[in-house]
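A single protein chain has been omitted from the complex, and every remaining protein chain is retained in its original position.
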Amino acid sequence: MPQLEQIDTYLSQVFWTALCFGILWIVMWKVTLPRIAMALEQRQSRLDDDLERAALIKEEADTVREGYEKALAEAHAEGQAAIRKQTAELSEDSARRHAELTESLAKKIKKAEANIAAEKTRAMESVREVAVEAASAATERLVGVSVDAERARRAVESAMGKTGSGDGD
Amino acid sequence: MSERDPSPSKGFEARLAEARAVRDGERGTKDGAAARSGMGVALRIGLEMVSALIVGVGIGWLLDWWLGTGPWLMILFFVLGSAAGMLSVFRTASGLGQGVGYKPGKGKGSERG
Partner (left out) sequence: MATESQPHGPLEQFIIQPLVDVKLGSVDLSFTNSALTMIMAVGLVIAMLTIGMRRRALVPGRWQSIAELSYEFIANMLRENVGSEGRRFFPVIFSLFMFVLFGNMIGMLPYSFTFTSHLIVTFALALAVFAAVTILGFVRHGMHFFSFFVPPGTPLLMWPLMIPIEIISYLSRPISLAVRLFANMTAGHTLLKVFAGFIAALGVLGVVPFALVIALTGLEVLIAFLQAYIFTILTCIYIHDALHMH
């Protein structure tokens, strides 16, 4: 086994091992490892920053959304109030109009009734006149006596009773 | 109408939490205990016994050479070396640790002796 036979090479092997390992150690220690550490640290801090910023932006977005929702809710409430107000106004108006209409209708009815009453009176008047004439004509024909108009009228009036009394003079 | 609906941002929130958990996990220690195979343990035990024996015999031989006590110290230290080897075996087998002293829970790595 050469490993155990070539004893004369041992010193050289140990020497070169120590030298090479020493060089590797110093280079790793002073150059390579700090560089890797720096790169890792940079990445870590960058990652932390990014995550931090993401959280911050999210918070901001939440605030904005909250504000927006609040504004929305306010606008909605305002709209509701306006609608309610409008509705109230409208109903009041219609009630008023309704009352007015009822009133005017009642007035018209009263007027019409008055007209009807007047018409009736006039009709009664003309009936009396016709009755007077008929009475005098009938008297003349039957009795042969000419009744003057004044008497005939009085007779008719008494016959008719008090119906048209208000209208006579 | 004005009900809150956080679902659009929920995905983002979850992702952010996940990313943070991953980052925090990377910082913590990972339990990277290597799997130890029975074969590896057996071979290591053999190697440790042999090493202890070599050291024991070597010390005995040196002391004999120095003190001129014939083969006796070598024999004594052969026995002591065997005992040390067996102790190593016992410690390795009961997972007490790699070497000197009763120290629990440090047996890591599967090894080929």
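What to note about this one:
Order of writing sets the chain letters: A and B. Residues in each chain are counted from 1.
What we mean here is this: a residue touches a chain if its C-beta (ideal position, glycine included) is under 8 Å from a C-beta of that chain, and two chains touch if they have at least 3 such contacts.
A quick note: this is a predicted structure, and the numbers were derived from the prediction, not measured.
If you put the missing chain back, the residues of chain A touching it would be 1-6, 8-18, 20-21, 23-25, 27-29, 31-33, 35-40, 42-43, 46. Interface with the hidden chain, as seen from chain B, comprises residues 29-32, 34, 44, 47-48, 50-52, 54-56, 59, 77, 80-81, 83-85, 87-88, 97-103, 106, 108-113.
Going forward, only the chains that are shown with their structure count from here on.
Mean C-alpha position of chain A lies 78 Å from that of chain B.
Those residues of chain B whose C-beta lies close enough to touch chain A in the complex are 1-2, 4, 9, 12-13, 16, 19-20, 23. If you check the complex, the residues on chain A that touch chain B are 47-48, 51, 54-55, 58, 61-62, 65, 69, 72-73, 76.
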